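The structure that follows is given in the form of structure tokens.
Missing here: one protein chain of the complex. Every other protein chain is in place.
Note that the chains take the letters A, B, C and D in the order they are written out, and that residue 1 is the start of every chain.
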Amino acid sequence: ETPTDTLVIAKNIDDIITLDPAEAYELTGIEVVTNMYDRIMRFEPTDINKLVPGVAESYAASDDGKTITFKIRKGMTFASGNPVTAADAAYSLQRVVKLDKTPAFLITQLGWSKDNVDQMVTAPDADTLKITITEDFSPSLVLSLMSSVVASVVDMQTVKAHEVDGDMGYAWLKSNSAGSGAYTLKAWKANDSVVLEANPSYRGGLPAMKRVVIKHVPEPAAQRLQIEKGDIDIARDLTGDQVAGIAGNKDIVVNTIPQATLYYVGLNLKFKPFQDVRVRQAMHYLVDYDGMVNSFLKGSMKVHQSFWPSGFWASLDENMYTFDPAKAKALLAEAGYPDGFAVELDAQNSSPGANIAQSIQSTMAQGGIKVTIIPAEQKTLLTKYRARQHQMLLVYWGPDYMDPHTNADSFARNPDNSDSPKSKPLAWRNSWDIPEITKMTDAAVRERDTAKREQMYKDLQKKVMEEGPFIIMFQDTKQVAERANVKNFVMGPSADVVYFNLTTK
Amino acid sequence: MTGSLRQWLASDQPASRRQAVLGNLARGAKAIITNPAALTGLLIVIALLIVALFAPLIAGRISPIAQDLAARLAPPSSAHWFGTDELGRDIYARTVHGARVTLTIVMLVAVFVAPIGLAVGTAAGYLGGWVDALLMRITDIFLAFPRLVLALAFAAALGPGIENAVIAISLTAWPPYARIARAETVTIARSDFIAAVVLQGAASARILFRHIVPLCLSSVIVRLTLDMAGIILTAAGLGFLGLGAQPPTAEWGAMVSSGRDVILDQWWVATIPGLAIFIVSLGFNLLGDGLRDVLDPKNA
Amino acid sequence: MAGGTEMKGLAAGRPAFAVVRRFAAFLGSLLLTFLGLTAVTFGIGRFIPVDPVLAVVGDHATRAVYDKTYLAMGLDRPVPVQYLIYLRKLVSGDFGQSVMTSRPVLSDLMQFFPATFELATIATLIGVIIGVPAGVTAGALKGRWPDHLVRIVGLFGYSMPVFWLGLVGLFVFYGKLGWVSGPGRLDVAYDDIVTSRTGIILVDSLIEGEWAVFRNAIAHLILPAGILGYFSLAYIARMTRSFMIEQLSQEYVVAARVKGRSFWGAVWHHAFPNIMVALITVIGLSYASLLEGAVLTETVFAWPGLGLYITHSLFNADMNAVLGGTLMVGAVFIGVNLLCDLLYKIFDPRLRTQ
Amino acid sequence: MSEPPLIEVEDLNVSFPGRGGLTRAVRGASFSLGRERLGIVGESGSGKSTTGWALLGLVPRPGIVTARRMSLSGTDLLSLGESDWQSLRGRRMSMVMQDPKYSLNPVLRVGRQIQETYRLHHRSSAAEARRHALAMLEAVRIRDADQVFHLYPHQLSGGMGQRVMIAMMLIAEPDLLIADEPTSALDVTVQNQVLRILDDLVTVRGMGLIFISHNLTIVSSFCDRVLVMYGGRIVEECKADELDRAKHPYTRALIRAAPSLASYQPELSVVVRDPEWLA
Partner (left out) sequence: MIEVSNLAVTFRNGGRPVHAVRGVSFSVAEGETFGIVGESGSGKSTVLKAVAGLCATAGPSLTINGAAMGAKRSKAERRLMQFVFQDPYGSLHPRQTVDDMLREPLLIHGVTGVDAKVAEALADVGLEPQHRFRFPHQLSGGQRQRMAIARALILRPRILLLDEPTSALDVSIQAEILNLLSRLRRGYQLTSILVSHDLAVVAHLCSRIAIMQQGLLVEMLDVESLRRGQAKEAYTLELIAASRGYARAGQVTGSLLPAGKGSDMAGLARAVAVESRPGPSQGSGRD
């Protein structure tokens, strides 16, 4: 049994490599950061669908949309006792740009750089944060970005106190916290656990759970045994079959939460047959979407074929393709491949990737396509993917922030298809050279009329679904098993919206 | 007819080399057959061979890779003797076909490990001096290496797949063999019968390959049969980490590992291939013990 | 290891000199082994098809971030240069930083190794305490039912995949019977009660006299240690058996019986001391291999040990961590070997003379 | 003298079941022994050692021992239980084996091995056992017994090892000692010393000795009586000094086969085996 004031979560946490909000970009890392830092804008746990001011109390955009002024909430303090001021917020953003770690692109795409960020992000007084952007981005996108992990506000004084060689506290903040969120970091032991302690000065009030322990339990079956025994309160990684196995247990409640992650197969156009759009479409017809979702993916995936997940603004929920070998064969014959062809599919070696790949292999065979599966560790897979050396590759993609641009930027934009481009969006990785569609994407991000913009994204999604080199199949849904006495464990579609502070038991 | 053949084989006065060789084989075979444990082992190994050779016949018309998502995770029944796995594939057919893969792994490892171990060990033991020092230092390095890291690294470097898993396992498995072979060579090299060959003017290579290696071979073979279980399980371990056989190939280790998610509710998915591994390693172990008794000159 | 290469020189005869020379040779071979280990590991780092930069910056990083990290990690230099730099740092005791944990590799090792050490030690103890008597009995009663029993039980341990045994063990002893605690090293309620001195919870809790923590740690430890112990038991029993059979055919055993020793007296008081050296080798090797960390067991039991750490680092091309881990394992291996050598001399007077 | 003979054996048979059927190692051997030196000679494999083992109840598995009668000072050996055997072995009868290199436990100090025999049969303190052991070492003419006491077998020369072994087997003062080729691993010079010790034991302590050897010269010069074994049978029994007048053709052939230092014969005579001898 777990202590009454402690929330114990079992999860595979081996993805954490840092807990610095300027660097954290792994799911578990972001989740922990979310609970330790307040952000400029945010989705409150009480309504995770609505973007609201966080550390900021209000905001106002200039007419040209290039400058946004935030008013900082009054009376807030960091866990250290220091007051939260606009200077902290400005410092936090500047710090991200200056450190220039992985997630920095979220805000550097606004036109900020090491050299100009001190001018673009300013705190004219203790309550006012002013940001200016140079790029042509719609303000709603900018506000979304201010709710991302890099917009976490750090305690400038504390961080500066731990500065070493002008590293802006980088070395220290990896494994320490300096925020105004609901929790502070007690300990992070790699491959073992993360322990959080409630922050009494949190603006949302003292959380009921004084301590949150996230235990590293890599084996889902072990998680299941633990939750059945009541040794943990929440199991995060149960598979569909395991959830089915505990269905009759009255002590356990399973919540299903759609996620923003998409599972898709990338078809590299360097592989000759895929250059024909009819082949790409045929491939779409050779996946048994419903079969999988109703069997081994039951509860853990839902069918979704466009590049922006459903449940979010501007998503396109109609699915074009069903499993139809006859149609696929016809298309393949038209394209000149009546007998199909042999192709390699790189896939993750663990579930669900391994099983999805095997199902695809089996159904594609019905269209005459002989698939050889090459299983690999996730990191190996990505290395290969980024070098465009695959033929087919099964992988997942999660949006970086809650605006369709994040995915459009990757799925529907490829400004430079040469072998060493400035960035490697998914379209590039699949050698999909699309000057037209790239323009459409660029237009959409600039559009300031929300309705028009929504339509543009829907069109883009349709276009990619019809022609693109992506067999987008599923949208992830998480099944979280909780002990029946656990209430209000708030979990949204991404790691940015997992909150522990309202939980009681 | 059989009676005279038996006599011909059992003759203690063979008239030709062929008769002598066959007679010795026959005596060895008899020694194994009359030892219940060794016989059990032999039968298991033979059964494995038969199952592997005739897998398609034995599995009937059921395909080991045909998926039936509707009938997934079905318990053992008359339709699916051993039940079905998470993709609705027939576990009986997969277990039967898996024998092939398992046998391939085991044989390939044997083909790699024994020669490497023997070559390194006997050369070091016989030549001595700096050759010995160098070879044994290399052996030590490989021995002191975290085995799984080495195997994983090689498997990862070479890419997944049975062949590469085999290479990876072999590369980590040879050092103990080299050690055994060296230790044995050192004693053999000191023996009078080797001195006798030296005195006859034989060259080092001849002494190594014709006189020393055959003597080390038997203990290496015995050790190898005893290691079979370990080899299958290491392959399974690599499979568990995604570096073994490629899907949808039925491989026992991979089958066990893919069944572990459902082990608490659908025990058969992981347990049946696990039992197969157990039985086969049992077979090899028993046979190995029997072989050791037969090959040991003291028991002849 | 200590091959004692023949040297024909004037100094060879002088004992003091010989000792110095032996020691130097030993140090030299040690150094060579470590050099070999690091070189091979470094080579592996080049081989594995994982982009080490990717492990740091993640999939979504921009080109600029990627390039910067690439340079920061020194990957632009030629591999031999990188190796030399690594070696130079190593000499000053710097194992580098782990990418995966953002900590110095050395402190990572100090965290992960005690967990493995605790598990491996208890497992080996179980293996020895049960395996040795079982093996002796089986060897002494060769061909009779206790022999068959030990062999079959041992073989079962030998042949069942550890993750199968682990999960089934958890299901039965933790899930159904509730005799043991589940995965992990401690229940949450007992976390952070004792300060970590050695990292070995059993020891730390004893130092502070926290019996509840000690009991809880035991409850967590017993199943994974039991399962690993079963494996080493199977191996130890099997080897003990064959050593025993060998010794029991020796004449001094008969001599002991002629003196009036009972059969079991001869087995335990005469044959047994003679298998000690071989047995120590076997136990040492199996202990060393457990100290490498058992990745699969650690996965199943959520045991934050060395095996998991090294494997995880490897998959993330975290070469500093892999190198550090490899050196650690190498050191352990060599240490165990040394210990064995020492024990040999205690148990076999024939090896003492030199 | 109404005292029963030390050993009485009647129709002793020992056989070993094996792959090729039953090996009959001893076939119907009968003899008795008083407090004297009885030599057993015969070629390799003739069953000499096996006879010795049978007397000690230590015929290795799966050997089968049968006899019409086998007794030690009147005690029936055939009906003994294992614990009776244990108290008998070492205490009442003992055995010295051919090669000290293999018969002494290599990892135990010789002193301890000697003491062990004593303490197995006498309730005594360690100090007392030690005193006895040292005395025994001196009795087998080892000087510096104090030092030798602490040595390991590999530190002893062959002759010393053999004496240690004798000390170990005699410390409990058995009535009967079976010496199985106790000198064939030794140099001729050392051999004499060992024989002398054995000789003293018989003459001074009145112990019975069975001396197994295939060296006729030694047996004939050392023993009182000689049994000649061939193929598991006792083919001849005679007084040692009458060996040159032996009747059995095998014995006679055996005597002639040995080269002699005193005289040269160009061709040594060879034993021509007669199947009749086994009948």
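The rule is simple: a contact is a pair of C-beta atoms (placed from the backbone, for glycine too) under 8 Å apart; a residue touches a chain by one contact, two chains touch by 3 or more.
Being a predicted model, the structure only gives us computed values, none of them experimental.
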Query - Missing-chain contacts mapped onto chain B - result: 12-14, 16-17, 19-20, 23-24, 191-193, 195-202, 206, 210-211, 214-215, 218, 297, 300
Query - Contact footprint on chain D, counting only the chain that is left out - result: 43-44, 141-144, 147-148, 151, 154-160, 186-193, 195-196, 199, 203, 214-218, 220-222, 253-254, 257-264, 266-271
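Throughout what follows, only the chains that are shown with their structure count from here on.
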**Report entry** Most centrally placed chain - per-chain CA mean versus overall CA mean
**Finding:** C
Query - Which of A-B and A-C has more C-beta contact pairs - result: A-C
Query raised in the report: Where the CA atoms of chain B average out and where those of chain D average out, how many Å apart are those spots?
Result: 49
Query raised in the report: Approximately how many whole Å separate the CA-defined centres of chain C and chain D?
Result: 51
Report summary line: Residue numbers in chain B touching two or more further chains are 156, 159, 241, 260, 263-264
Report summary line: Multi-chain contacts in chain A, i.e. residues touching at least two other chains, fall at 219, 221, 225, 376-377, 380
**Report entry** Partner chain C, residues of chain D touching it in the complex
**Finding:** 56, 58, 82-83, 86-91, 94-95, 97, 99, 102-109, 116-117, 120-121, 152, 154, 165, 168-169, 172
Query raised in the report: Which residues of chain B touch chain C in their complex?
Result: 37, 129-130, 132-133, 136-138, 140-141, 143-150, 152-154, 156-157, 159, 226, 229-230, 232-233, 236-237, 240-241, 253, 256-257, 260, 263-264, 270-271, 274, 277-278, 280-282, 285, 289
Report task. Using the touch rule from the top, collect the residues of chain C that touch chain B in their complex. Result -> 1, 3, 5-6, 29, 32-33, 36-37, 40-41, 44, 47-50, 148, 151-152, 155-156, 158-164, 167-168, 171, 175, 238, 289, 292-293, 295-296, 307, 310-311, 314-315, 322, 325-326, 329-330, 333-334
